[in-house]
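As you look at this complex, bear in mind that one protein chain is not there, while each of the others sits in place.
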Amino acid sequence: MLYKILPRDSYQSFVENLIRNFDFIGPKRKDKATHEFTKITSFGELDLSYKKTTIPPAKQILFPSTEEIVEYRREDNSIEFRPVVEHSLKLLFGVHSCDINAINFLDKVFSTDFSDDNYLSKRRNMVIIGTDCEPRETCFCLAMGKEYVTAGFDLFLSELTNRYFVRVATSQGNKLIEKYASGISSAGEKDFKEYNEKIGDFRKKFKLSPDAKSFYDNFDLIYNDEEFWKKVAKNCFSCGSCCLVCPTCFCFNVRDEIELNLKEGKRIREWDSCMIPEYGLVAGGHNFRPTKENRLKQRYQCKLKTFVDKFNTYACVGCGRCIETCLANISIASDIDSVRKEVTV
Amino acid sequence: MKEKESKKTIYVPDIAKITRIEEVTPTEKLFNIVFEEPKKQEEFSFKPGQFVELTVFGVGEAPFSITSNPNNKEYFQLCIRNIGNVSGALHRMKEGSKVGIRGPFGNGYFPYEKMKNHNVLIIAGGLGLAPLMSLIRYILDSRDDYKEIMIIYGAVNPASILYKEDIGEWCKRDDIRVCLTVDNPDDKWTGEIGVCTNLIPRVDFPPEDTKVVVCGPPVMYKYVVQELEKKEFAPEDVYLSLERRMECGVGKCNHCHIGNKLSCVDGPVFSLWEIKNLKEAI
Amino acid sequence: MSGKPKVGIFGFTGCGGCQLEILDAEDKLVDLASAVDIVHFTEAITEHSDDYEIALVEGSISTNHDVERIKKIGSIAKIIVAIGACACTGGLNCLKNLYGVEKAKELVYGDKKDWIDAIETRPIDEYVKVDYYARGCPPNRFEILQIVKALILGKKPEIPNYPVCVECKRLGNTCVYDLGMTCMGPIARAGCEARCPSNGSGCEACRGVIDEPNVNAQKDLLAERGLTVEDIMEQFNLYNACKKLV
Partner (left out) sequence: MANTFSINVESVSRVEGHGDLVLDVKNKKIEKLQFRIPESPRFFEAMLVGRNWDEASHITSRICGICSVAHTSASVKATEKALGIQVSEQTIKLRKLVYHHENIQSNALHVYFLAAPDFFGVGSVFPLIETNPEIVNIALRVKKMANDMVRIIGGRAVHPIRIVVGGFTKLPTTKEMEDMRNMLISAYPDLEKTLEVLKTVRIPEFERETEYISLANDYEYALYEGNIKSTDGWEINDQDYLSKINEKVVQHSTGKHCWASRDSYMVGALSRFNNNYDKLSDNAKKYASELGLKAPSYNPFMNNIAQFVEIVHCVDDSIRLIDELLEEGLDEDKKMADIKIREGRGVGVVEAPRGLLIHDYTYDNDGKISKANLIIPTNQNYANIERDMEALVPTVIEKSEDEIRLACEMLIRAYDPCISCSTHFLNVKLTNKE
């Protein structure tokens, strides 16, 4: 990691250079309620004061909601299958720490056991520039240990008085800043001091602090407590919104689409969610998770236990998207704590 | 930029041909399959308990266990029940038709090496016999490596009994014990009646010298395991094949997870010990 | 199904929009015409025949004459696909039932009401066995085509049984609740590509509801936004008055 200083005056021209030279994706206001990550064509469109986007920025590009993965053709009795892989260079600007941590998680998922080229080829061609954020009501990344990110980006910009503290994590990032920004210098003692203070202050701003560790420890104890899970899942719509907006969720369905001529077809994967009843349904009609209680429990287990055992990390970065999106007011943060309360009572 | 690459991804099947179809019951057929590319066919090797993902053009893809003997290099065989889209389409296909194959998949298989020099107890329910056939055929090839072999097989009714010929052959041999049972007998049935679990108490293999393998419908496992535990078989010596919904077969789609395991890459065969603490496993 | 399947397209009480939706698949019409034999399609074809395997049926059953016709179709077709809200749930036409058939006749036709043949509106599955449902008002033409393709291939069409929220999220929409509106999306059946929320208005459940809707949670949700019990019932009833929901 290199630590550099970008003067405030050079900031705009740096960003403008990037907009000119890259397929630049950044946060932009969408409507009165939300922002979205989309193609940016001028500096003015970029709105870094965004709090959170409905759909996580990287997920929508690296693992889009529907994606063609194979195409096929039939001619008489011959069949041909061909891979479809996309990999154009894209620059993602303004990503927050939690979301970069989520990318790091997905990187692991898609490269473990088998390499998923549909994801990885896009990932290899993605430049990521992170920026600071302000926590909001539903954020609990601090509690998940994801409020700070140390890898998975090329550059990370933190605003200090009159200047930006830039963490340079890759040589590609270094080239970018060398080439497109002027007045770059190395960070000095004063800069580090102010930066550390800033991060320290940032960490004090969180309102939610669920104790995920205790969930992990107590989960087995409460696993069979049907009353508890019924209570937690009472209003769940089984709509899967929580998973679909989650930056670390990656479950997908595969389906085939064929043209009316019955000659050409494609295989598509699309986002699925473990909250949807059909998720655990197999041919013959057996459903491994028939009730919403089963499913919610599964989701929490996957987020807070499975991947701790598997990758030594939570599959939740505490971004709070699921809490905000849930129309049934179900909150992973409060449920983490209610597991503990329930067990200690 | 969408590239049509020549480099294959994990989602691209190889083309294979159905060389033979045999109807074994009103709902099950056997399919012999050979890869179109001879080199691929040569290289294709698998272990008992592994499965392939099979594509029917335009319809979709589904996982099926390989039932043939791993020593058989000429073709591999699947036993498929007509139950849905892909399986239904397969049942309408003719010999010579082409399908797509990915695999073999599954890292957990029936550990035939560990079974050597032990008694082997095989418990199959319904279609569960299909994946076990691969194991049975394989160990029968080197029968001398194993001690006693006992096969317990339960079917719904006499008509749905799979592999009748093979079973007939086994019955003739004196080095295998075969116990057949059906839930719903017909007039001609003279054998055992009831679920296969009922037969486990009769097993007289010493637990410390026996390996057990189990495959059957989801409901079967709980009861079989209870019976096996009564017999004090060590959980490490009991192997079960756990099937779940699979969309990819390669550990990405996450549909087949059982706690922190994925049936497709960590299984589908697990030891009872491995899943002892896995919620929802059985 | 071997060879080209023979398809009949039939209209009952409705707005004709579903048949139009099929004609609106302009890019695919030529392919459609070569993939199946359309033997009956009153909106577009003069010739008609009573020899068909697949019947695509639009509209609800609202007269005694409708009842006879749908029963005849039921006796000929091997597969019946209900197309559109009217055929699937009775659709909007069922609002008339709430009003009362006799009262409605009187209001619209006055003292001439006895000239009119009208019965309580019903979805077609109350008279014939329906194999598949292409829901929606109007239905999604791509879904209709998908069903036709699946039937040609002999496969079971995949028709979503999850709520509209799923599609809405896949599209990255802002939830209309965040924009101050209400929406039936959490219990409404998807398959429309979340058309209403994508266009800035709440879903009205024109495709009916999923198999296991959390109706109580939906009531809580609407009540939280200040809706009265009657408002909530009206939302439920717009397209689903014939199907007892609550």
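The chains carry the letters A, B and C, assigned in the order they are written, with residues numbered from 1 in each.
Just so we're on the same page, a contact is a pair of C-beta atoms (placed from the backbone, for glycine too) under 8 Å apart; a residue touches a chain by one contact, two chains touch by 3 or more.
If you're wondering where the values come from, they're calculated on a predicted model, not measured in any experiment.
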Shown chains that the omitted chain touches within the full complex: C
Touch list for chain C against the chain that is not drawn: 11-21, 23-24, 26-27, 29-30, 33, 38, 41-48, 62-63, 65-66, 91-93, 95-96, 99, 103-105, 107-110, 112, 115-118, 137-138, 195-196, 198-201, 204, 231, 234, 238
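Assume only the chains that are shown with their structure count from here on.
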Topology of the chain contact graph, where touching chains are joined (line, ring, star, complete, other): complete
Centre-most chain [mean C-alpha coordinates]: A
Of A-B and A-C, whichever chain pair has more C-beta contact pairs: A-B
Centre distance in Å when chain A and chain C are each reduced to the mean of their C-alpha atoms: 37
Where chain C touches two or more other chains at once, by residue number: 153
Multi-chain contact residues (two or more partners), chain B: 58-60, 84
Chain B contact footprint on chain A (complex, rising order): 68-72, 74, 77-88, 109-110, 112-118, 220, 223, 250-256, 258, 262, 265, 267, 269, 272, 274, 279-284, 286, 288-289, 294, 298, 301-302, 305-307, 309-310
Chain B-facing residues of chain C, complex: 153-156
Residue ranges of chain B touching chain C (in the complex, touch as defined): 58-60, 84-85, 88-89, 92
